[in-house]
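All protein chains of the complex are present and in place, except for one that has been dropped.
As written, the chains take the letters A, B and C, and residue 1 is the first residue of each chain.
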Amino acid sequence: MKKIKITINDKPYEVDDGQTIMQAADKLGFRIPRLCYHPKLSIEGACRVCIVQVEGMRNYVASCAYPVSGGMKIQTNTEEIRQARRDIVELILDNHPEDCHTCERDGVCELQRLAHLTGMRHRHFEGEKKHYDKDLSSSSVVRDPNKCVLCGRCVRLCSEVQNVFALGHAHRGFRTVVVPAYNMPFKDSVCTACGQCINVCPTAAFVEKNFTQELYPKMGDTSLIKIAQVAPSVRAAIGEAFGLEPGRTMELQTVAALRRLGFDYVFDTQFSADLTIMEEASEFLERLQGKGKLPMITSCSSAWMKCVEQFHPDFLENISTCKSPMSMMGAIIRTYFAEKIKKRPEDIVSVAVMCCTAKKYEAARPELMVNGLPGVDMVITTREIAWMIKSAGIDFVNIKGENFDEPLGLSSGAGAIFGTTGGVMEAALRTAYELYTGETLMDIEIQDIRGLKGVKVGKVVMDGKEIRVAVAHGLGNASKLLDEVRRDPNKYHFIEIMGCPGGCVGGGGQPYAGSNSIPLDEECLKKRAEALYGLDRSKTIRRSHQNPDIQRIYKEFLGRPLSATAHRILHTHYQAKKPCGIIPRELQVR
Amino acid sequence: MIQTDDVKLTELKNFMAEIKKRERSESQLIAILHKAQELYGYLGNDVMDEIAATMNIPTAHIWGVATFYHYFNLKPKGKHVISVCLGTACYVKGAAQILETIKKELKIAIGETTQDRFFTLEETRCLGTCGLAPVMMIDDKVYGNLTSKKVVEILHSLAHEHE
Amino acid sequence: MLTPLETVKKKRAEAINRIVGKGYLSTKRVYVGMATCEIAAGSKDVMEVFQTAIKNGLTDVYLSQKGCAGRCNLEPTVEVIEEGLVPVKYGRVTRDMAHQIIERHLKKGEIIEEWVIR
Partner (left out) sequence: MSRKYSITICDGPTCLHKKSKELESAIEQCLKEHALTDKVRINLSGCLGMCGKGPILIVKPGYTIYGSVTLGDVAEIIEKHIIKKKPVARLAIEEDHLYNRFFRIFGDVNFFGKQLRIVLRNCGIIDPESIDDYLSVRGYEALAYVLTQMKPLDVVEEVKKSGLRGRGGAGFPTGIKWQLTAREKNSEKFVICNADEGDPGAFMDRSTIEGDPHSVIEGMCVGGYAVGAQKGFIYIRAEYPLAIKRLEKAIADAKAEGFLGDKIMGSDFSFDIEIRLGAGAFVCGEETALIHSIEGHRGMPRPRPPYPSVQGVFNKPTLINNVETWANIPVIILDGAEWFKSIGTEKSKGTKVFALAGKIKNTGLIEVPMGITLRSIIYDIGGGIPNNKKFKALQTGGPSGGCLSEEYLDTKIDYESLAKVGSIMGSGGMIVLDEDTCMVNIAKFFLEFTENESCGKCAPCREGTKRMLEILTRITEGKGEEGDINKLQRLGKLIQKASLCGLGQSAPNPVLSTLKNFRSEYEEHIKEKKCRAKVCSTLLGYEISEKCIGCTACKKVCPTGAIAGIQKSLHVIDQSKCIRCGACFEACKFNAIKRI
């Protein structure tokens, strides 16, 4: 790479050519304030917060978009540019509700942080503010355009990363607003509820549909049995909400905190992940023997399932009929476990603590009901549970860890890695290999399908038969992978798809990025994933079929994988949905 | 509308089919919206759904385009469309008063349609007939050298036509 | 084969022939402004008067439309061009005036001074 000489704030530096001013400055330790910029998304250059002065240029330059060049003299912190930046942030703030103290993102809001950073102490330009109705229609995501600062990160994410195109800018000028098509209620749109808009939103224009206030009365009702299940990736990320570094596993603390909050039982979704693997691996082997369509595609990710129904109905037959681990756990709680504790299923409050907003949507799907009741009554995201823990005054960081409850609390390492991209596939192959060949798979860590590459492929040879697998995370990558399959239907046998970038560790319900971090930061995702791989390595049982409690539930209740009972309780079917979504082939959204 | 208006739909579909034969057909979205508006008088959601499906363009994107450009109507218009020119030349010669007069006379604001669906009031920026300023256009006829009085007369004569 | 320059010269000769064939060499040529602004000011009516007159037997006149010359406040405009004379430009022409231009100027050769744009 060619080196060029520039100056920043009158000091000389040598930097790589071919990068933007912001990139160069970042590497030199100048963190220019920014808002609409996101490294994973296209350059918008809209907010103008990251302006700098460049000698010889009449106007300020948006450092996120402007390339460095040899001899460039850049000023990032003069009195003039500081006032300009402060005025820009003020202009944005002038059209923003001033309700910080009652706002969900108070303290974790980028706009608030910017106001602080730019040193705003007076207001000069207040006037009319926009006024829109909140969109409360979706069971997962609440849209509040009044808080939108029009940075466009959600729009770019929804189209460029997720390929869903649920959101767009509409109208123009002061009336510009980010909305679904026709300004329709979010629930009727093609939104897959993945919640990534929440992750990238700098303010509270998108937040999860909060269920904590509905949960509290139930927690106080002594006639009910309160049961929580905890998804694998929650434990890998919840620490961040308490100021801990990403990647710190807080499994046992989470269990302890949930008990302090009043849950009677705390179960592990990793257990039902093991159960999913038993069913899914068996289903795969059946399909491999000609009973059903290949490639088989996983169905654990709720956003992905809505995506298939809307955008890829031609693949519905390829989708595994297994419910997600959350719904399997819910179903088992209402049946097997209710019977075990001799309670009526309706006397149980089944709460799922998830990294995910789409799970809120999944929980309400009628086709997943068990005996007329939803498997899960309420889904609470990592963010919500972290808030509940804080609100209850529980010293989460220092609390003494506790174990999950039996009989639905013991899990294998395979269950833990469900929370990261490639994990379901890896877990399934560990079991499928041994069920198919009867031999022990020696090398159970399948490196080819780990990591953050968009589409990963790998293969396993079972009894001389080559099984080709592919893994995609993020719905955009999923679309690309499916296009490949459309061109060559026999290319793969088994495909894992997760709706969110990085898999569940990057879910839409995970803690907001801290003040020195960015949403969906790859380093953060890697650390969370590493926490789960660490959990896997720490366990002696790393294969789902070797989990003794799994073996017990089959013996006591389900019989064998794919039995009639298993089908009735643990499997489901999916159907094409309206509105039918459109994924353009070449469209570049700007 | 779309079900009862088979002829229009067929014409729109043929138009899109022609466009699809050309390369980069999705770039013709604005031309298609023009065509749809020419046929239906406005852009209804069902029409935009049809365009989305045929042209493989996300509906949120179409909605974004349809709401960005002033030329597109998302609601049906009245029988007569009044466009008052608010170009600079007309403005300095009193176009604002002309607009106020019409608003008062018809009891509607810019962009609205009278309850009887007879008049829609719009503003436009320069009809290019600055020599006649202030001007307004009703449907495709330009009326120049307007005064408030003249405007009221014109509106009345059109309204009488209605009766 | 012809070069592009030769081609265009040939085409120009052909075009001029066609124009002449339409009566361009008539003693009087009449041009009516037909741009948006002229039309808004009423030039379609004026054009129609001339067209009708020719249909009804007005001879030795070549009628054509033209774009806007730029005299906004004097539109619609009509030019009468006669070889050997300074072209006459009429402004704010109405239907009535068009009739008179036909009767007095085209038929009798009288230039109607008070309507001429200076």
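One rule holds in what follows: contacts are C-beta pairs under 8 Å (C-beta built on N, C-alpha and C of every residue); 3 or more make two chains touch, one makes a residue touch a chain.
Fair warning: this is a prediction, and the values are worked out from it, not measured in the lab.
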Touching partners, among the displayed chains, of the absent chain
A, B, C
Option from B:Lys13, B:His70, B:Arg117 or B:Lys141 whose C-beta touches the chain left out
B:His70
Could you please point out the subunit B residues that touch the chain left off the display?
24, 26-31, 33-34, 57, 61, 64-65, 68-72, 86-93, 97, 101, 124-128, 130-131, 133, 148
In the whole complex, what residues of subunit C lie against the chain that is missing from view?
1-5, 7-9, 11-12, 15-16, 18-19, 31, 33, 35-37, 39, 64-74, 77, 79, 81, 83-87, 89, 111, 113, 117-118
To test your reading of the contact rule: which positions on subunit A touch the chain that is missing from view?
43-49, 51, 58-60, 62, 65-67, 84, 87-88, 91-92, 94-95, 124-125, 127-128, 149-150, 152, 169, 171-176, 588-590
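FYI, only the chains that are shown with their structure count from here on.
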Computing the C-alpha centre of each chain, which chain sits at the greatest distance from subunit C?
A
Could you please state the distance in Å, as a whole number, between where the Cα atoms of subunit B are centred and where those of subunit C are centred?
35
In whole angstrom, what separates the CA-based centres of subunit A and subunit B?
44
Where the CA atoms of subunit A average out and where those of subunit C average out, how many Å apart are those spots?
73
Residues of subunit A touching 2+ other chains?
none
Among the residues of subunit B, which ones contact at least 2 other chains?
none
For subunit B, which residues count as touching subunit A in their complex?
26, 45, 48-49, 52-53, 56-64, 67-68
Provide the residue numbers of subunit B that touch subunit C in the complex, in ascending order.
127-132, 135, 142, 144
Name, in rising order, each residue of subunit A that touches subunit B in their complex.
159, 165-172, 179-183, 189-190, 579-587, 589
